[in-house]
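The other protein chains are all here in position, but one chain of the complex has been omitted.
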Amino acid sequence: MQIAHYIPLFPFLAFVINIFFGRRLKIVSAYVAITASIVSFLFSLRVFECFKAGEASYSLGTWLTIGGKPLNFGIIIDPLTIMMLLIVTFIGTFILIYSIGYMHDDPRFSRYFAYISLFMSSMLGLVLADNFVLLLIFWEGVGLCSYLLIAFWYERPAAARAGLKAFITTRIGDTGFLVGMLLLFFTCGTFHFTDLKSLTGPEPILTLAAILIFTGAMGKSAQFPLHVWLPDAMEGPTAVSALIHAATMVAAGVYLVARCFPLFVDHPMALQTVAVIGGISALMAASIATVNNDIKRVLAYSTISQLGLMMLGLGVGGLSAGTFHLMTHAFFKALLFLCAGSVIHAVGTQDIQKMGGLLSKMKITGVTFCIGTLALAGVPPFAGFWSKDEILLTAWNNHHPVLFVVALLTSFLTAFYMSRLIILVLFGKARSELHAHESPLTMTVPLIVLSFFAAFAGFIGSPLKEAAEGAQGSFVIMAISTVVSLTGLALAYLLYIRRVVLVPVASIQGLHNLLVNKYYIDEIYDAYLIKPCLAFCRGAFSFDAKIVDGVVNGTAEVVQFCSGLLRRTQTGLIQNYLLVQVFSVVLLLIWLLKI
Amino acid sequence: MIPLAYFTFLSAFLFCVGIYGALTRRNVIGILISIELILNAANINLVAFNKYLGTPDGMGQVFGLFVIAIAAAASVVGLVLIIAIYRDRKSLFTDGFTLMKE
Partner (left out) sequence: MSELVFYFITLCACVFAVLSVTQRDIFHCALWLAMTLLSVAGIYFYLDAAFLGVVQILVYVGGIITLFVFAIKLTSHIGDRSIRQTSKQWGLSIFITVLLLFIICRIFAQHPWAKMVVERPSTSLIQVGQSLMTNYALPFEFMSVILLAAMVGAIVIGKVKK
């Protein structure tokens, strides 16, 4: 049964209904979106069954013929796609349910559900597309939804700016993606993913194409140096952050690299780039997260860091490791964001320095928050442990000692900043007047369900796991990983509960400033990219205003002047006209008689 | 005997004098007078050609008659128009009439 292509249609239908009739539907618009999402989930399950029964990718027909080569409306069905389908529809459904509670008094309630439905539709289309062109369309679709949802509360200037920042930053990556994709087409003449295994072409060009495609992934997955938009994207509703900026859309970059994995494997330079960029992002974002005081931004940096880890996993050759981490991360990061949303909903602030002692007031949120933290920190037996372990194992097995250390350091920092986060939020005493209360059922039920998966999803194992990947040496790695995570927890315990001063404050002040200012990357971009760009734009504007407009206005003036001269001939005096007539007759006679 | 060309020369002269008058007179009545001259110039041609080249049924003369009738009708209407304009504008000078460009 070829039903996979119906999956994106249901959310799209929900989008159409909500965008046109949302005002009248009110709360019903949420049910419309949720129903569509559930139907998509059921269809995804059915596709999964069909796949197990041996069904393969199929094509809905030829879309275009470019230079004699057909471009199909193709649907790809493989474990990676099915995993993504299930993640998007499953997590999406629970986040939609959660949103009923979270957005309940928002004036643009139905608009919100329309956007989310559109996003899900695009995301599902993205993972089903079997060629670059189709993927790019949905890729831009999710980018658009991301923009719309980040700037959802556009009355706030910060939100509007964050939406623009996200859109423009990812656009830089997308341009690279487009160029890479076209380069690949001109070199090898194909847009189809299935052809990537057997590409023939000049090595440097294909490497370049792969790296350019990776820049698209960098933009979407917020990897260094295009990571700057993700922390600002936290201006959007928290449920959006959970779905789009933690679980699914940002994972699209990782998905893209995984989808093009054969291309990267064939060109070690490109693969190396992926790993190094991933490593830098992982370490950098994790270190920034240790000092940030905004509950959502800590999670945002954590997301960048974890996405970096996935890239690192892919970069060291672990397709299954990277995608496995993508899956587990989707669960526990969505959970963490929803918990954060629940906390923000309850206390009305995002500053963790003002929170504290919330565990006693918000039991369900608190406990699920802890589960999510343990999963992210990589404490066995929670989900994060297994996937992170696999990345470490792959790095070690494939002889990348530096990247192995980077991953280990990242997981240490992860454990540290996550513990710090929950300690400051949930434990200790309240540091300001808070009237916290547990969130409504629509919000807590998704938390419970997701925390279940955050805890146990790791046992499923990677859907891409191949039998050949043995478990040799894995116990040593597991032990190291566990020890590192626990060290991080312990350090946070000492610093924030026991308040032990390990090193003099003054000695780390410089480092602290560097981290608080996020390595000054925004400032560097502002000084060296945005300002010159704006200066150039102003120059271009004045060129347009003075010279281009001048030419246009000048043309108009010349015409006006000439027509002014011509208008003189329109005297309105009949005798003038008669004179011209007679004169014309004379000329005509001269010409006819050739005198 | 007078050659045919002489009549046509006379006709051409009257025609050109009429054209000149129509082009230069400021007075509308003057223009009408010039137009009468032009019509007469045409008539001379008709009659002369009838005499030298014409058919026995006297076509040239018949059309000469028609022209005179048309000229009469034209001057009647023209003069009435002049009077109407004069009533409206208290002037008959063409320099003042620029309705064509308004």
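Every chain is named by a letter (A and B) in the order it is written, and numbering of its residues begins at 1.
Keep this in mind: a residue touches a chain if its C-beta (ideal position, glycine included) is under 8 Å from a C-beta of that chain, and two chains touch if they have at least 3 such contacts.
Note that the structure is a prediction, hence the values are computed from the model and not measured.
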Chain A residues touching the omitted chain (full complex): 575-576, 579, 582-583, 585-586, 589-590, 593, 595
On chain B, residues whose C-beta touches the chain left out of the figure: 1-10, 12-21, 23-27, 29-30, 32-34, 36-37, 40, 43-44, 47-48, 50-54, 56-62, 64-66, 68-77, 79-84, 86-87, 91-92, 94-95
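Definition applied: only the chains that are shown with their structure count from here on.
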Distance between chain centroids, defined by C-alpha means - chain A, chain B (Å): 90
Interface residues, chain A side, partner chain B - complex: 570-575, 577-579, 582
Chain A partner contacts - residues on chain B that touch it in the complex: 19, 22-24, 94-95, 97-102
